[in-house]
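Here's the structure, in structure tokens; my notes come after.
A single protein chain has been omitted from the complex, and every remaining protein chain is retained in its original position.
Labels run A and B following the written order; every chain starts at residue 1.
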Amino acid sequence: MSGRIEARLAELAIELPSPPAPVAAYVPYVQTGNLIFISGQVSFLGEDRSSTGKVGADLSPEAGKAAARNAALNTLAHLKNACGGNLDRITRCVSLRIYVASAPDFTGQPGVGNGASELVGEIFGNLGKHARAAVGVTALPLNCAVEVESVWEID
Amino acid sequence: MSGRIEARLAELAIELPSPPAPVAAYVPYVQTGNLIFISGQVSFLGEDRSSTGKVGADLSPEAGKAAARNAALNTLAHLKNACGGNLDRITRCVSLRIYVASAPDFTGQPGVGNGASELVGEIFGNLGKHARAAVGVTALPLNCAVEVESVWEID
Partner (left out) sequence: MSGRIEARLAELAIELPSPPAPVAAYVPYVQTGNLIFISGQVSFLGEDRSSTGKVGADLSPEAGKAAARNAALNTLAHLKNACGGNLDRITRCVSLRIYVASAPDFTGQPGVGNGASELVGEIFGNLGKHARAAVGVTALPLNCAVEVESVWEID
């Protein structure tokens, strides 16, 4: 609990959740070389499943943005495990892919995705500047509103 | 036909299909460093196009899971070529991305994706443990039900 990133988390009053168990036959992350691929993380935070449904119909864009932040928090919880508990080993957030369960006429996926992107930026600073794609999909696992898939570089 | 993975395929009575030709202007796989990127594979197996339509409307979740298994079989057929015929050279399944053509209210993408994930686990054991994302999309090429995109690590 002493590293630079842990200090930043404390400064931001951000507590990482327990990393959620995969909901199917896969693992939360794989490291290959100095890249870590994190499995798609849903937007439920612990028992809180309020981010359910489609943005633009069941959820407001603001609620969608909060859902993306939650998916990023779950991502970071797994990333910490992938680093052996030391997030200071992360040398770059390479890419985030933001899937937004969307009403057919909702096109504000970039704003929703910022819930994840801004969190990563607040915590990691320059090392958090990432490539990104945000797309609107039909439906997501467990009817969650946002899923975030990511790739990270480790020392 | 003598390797460890070939023996496992025989034990499981799994025969890989002929690798399907790309349906457009790209190639089935690219290797960069020790990563192999396999193009999105559809769920048709040879002439069998029964896995057509959207899961939750035209197909049951079980049929969707079988479709995902087919897409994984097509993936492995290309992967074998990418390895020069020797699947023992694969040191890790890094990630699977499962696109499920979904009715708007179908949220069982994780169970569908298991058709691919479980096959990879049965064949590769610990080396088959992969990161994954499963999402529900509007429509897929040729009206197939499932498409699987993947990244693998080779020695």
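Everything that follows uses one rule, which is that contacts are C-beta pairs under 8 Å (C-beta built on N, C-alpha and C of every residue); 3 or more make two chains touch, one makes a residue touch a chain.
Since this is a predicted model, take the numbers as computed values, not measurements.
Touching the chain that is not shown, out of B:28, B:64, B:108 or B:121: B:28 (per the contact rule at the top). Among A:58, A:88 or A:153, the one in contact with the hidden chain is A:153. Mapped onto chain A, contacts with the missing chain fall at residues 33-35, 92-97, 102-111, 113-114, 117-118, 121, 129-138, 151, 153. The set of chain B residues touching the chain not shown comprises 22-30, 32-33, 37-40, 97, 99, 101, 137-143, 147, 149.
Just so it is clear, only the chains that are shown with their structure count from here on.
With centres defined as mean CA coordinates, chain B is found 25 Å away from chain A.
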